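Left out: one protein chain. Kept in place: all the others.
Showing chain A:
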Amino acid sequence: MPDVQALVNDFVIKLKKRKIEGSLATAKHTAELLRSVISHQRIPYTNQAAALIDAVKAVGEQLIAANPVELAVGNIVRRVLHIIREEDLSLTTASIAGLSLSAVSDDEDDSEKDDHPALSAAAVAAAARSTLRPPSLQTLLEDVPNQASVHQTSSSGGDSEGKSKSADKSSRSRKLKHDVIEAVNELIQDIATCHEQIAEQAVEHIHQNEVILTLGSSRTVLEFLCAAKEKKRSFRVFVAEGAPRYQGHLLAKELVTRGLQTTLITDSAVFAMISRVNMVIVGAHAVMANGGVMAPVGLNMVALAAKRHAVPFVVLAGSHKLCPLYPHNPEVLLNELRSPSELLDFGEFSDCMDFGSKTGSPLLHVVNPTFDYVPPSLVSLFITDTGGHNSSYMYRLIADYYSADDLVIKKRPSTGS
């Protein structure tokens, strides 16, 4: 246990110091950390799922507090919680359905401990569930009553199990943990491959001889454009440089090395160029439950320009960027103001910040926000690893990845008070 705590502390410090940048890296780290938390968590005989959930919540709370602006942390914590709930549910339903089978499955487990758990009935059920995961209203409708009954079934199920066999319990607890870890591994895999999954859809969206505009740099966008290029589509890309960090320069360079016809423009030239553009494709920092987007600064302006000229505004976002929260005052509360030194040279302007003269209050304020909030009405399409969606559909997608109980991750006492 102490080594897990050290890992958690280490990650918390990194988050606090803003040493991890980008939601993909953060999401991956978070998932890996939670996996080791789960694997080191000792599980009691009764109510195993609750114990896991509490452990994950405790760690998750620390992580979220460490950098509240990086929403990917909270997303992954909630995803893992959802996974635990799902696995628990499937195990209970399986054990209730196949109580007679349990002896057999136990033997199997004993003989081939970690090797082939997928053969067990529960795992089959889980697999079936995961294949069904791409959202469809039916599964959602099915899930809802089930979820309502989760608590009763799990507790009563646990009790009934307690009466049945003690050996069964230990194997079940190992099984739950094992299944959860499997599922988290899958999640990590998903996060790692989200670029490719999104990029696969590129040909459906980018057509021959089109002009695409993007701003700043996003790996997802880069992969997306390159995937279209590999499929022999020929098109042109306008890259707005993305002041003040000018990551657009890097993107332009990268695109050129991959053989794409690229034009670099300043951010302020976007409106002038937008009439020649067929589609705007950008990356996102986070996608909120209402379909609003936290995106690199400058994108709201691009979205407005696109709206004015009826150019489709497409946002690419891996599923780890979907945040189940509704934004409140996102321009301020979900934003990160970085150092003004990215905007101007301290040495040149140091006389404007001489507080000793005049009134003593600074006359020059430099504001350097990292993100823009793009309201859902400006977004034409979201492309996630599961396909394209309208912004009004996001809440549905989110409901599929998260369970409603986890939206507030705080320890019981504080929520109770």
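The rule is short, and it goes like this: contacts are C-beta pairs under 8 Å (C-beta built on N, C-alpha and C of every residue); 3 or more make two chains touch, one makes a residue touch a chain; residues count from 1.
Just so we're on the same page, contacts and distances are computed from a predicted model.
Protein name for the hidden chain, per its UniProt entry and selected from "Translation initiation factor eIF2B subunit epsilon", "Protein FAM114A2 isoform X1", "Glycosylphosphatidylinositol anchor attachment 1 protein" or "Ragulator complex protein LAMTOR1": "Translation initiation factor eIF2B subunit epsilon". Residue A:333 is the one among A:97, A:333 or A:404 that touches the chain not shown.
Here the missing chain is touched by one residue of A:186, A:230 or A:342, and it is A:342. In the complete complex, the hidden chain is touched by one of A:326, A:355 or A:393, namely A:355.
Contact between chain A and the unshown chain involves residues 6, 9-10, 13, 16-19, 65-67, 332-333, 337-342, 345-348, 350-351, 353-362, 365-366, 368.
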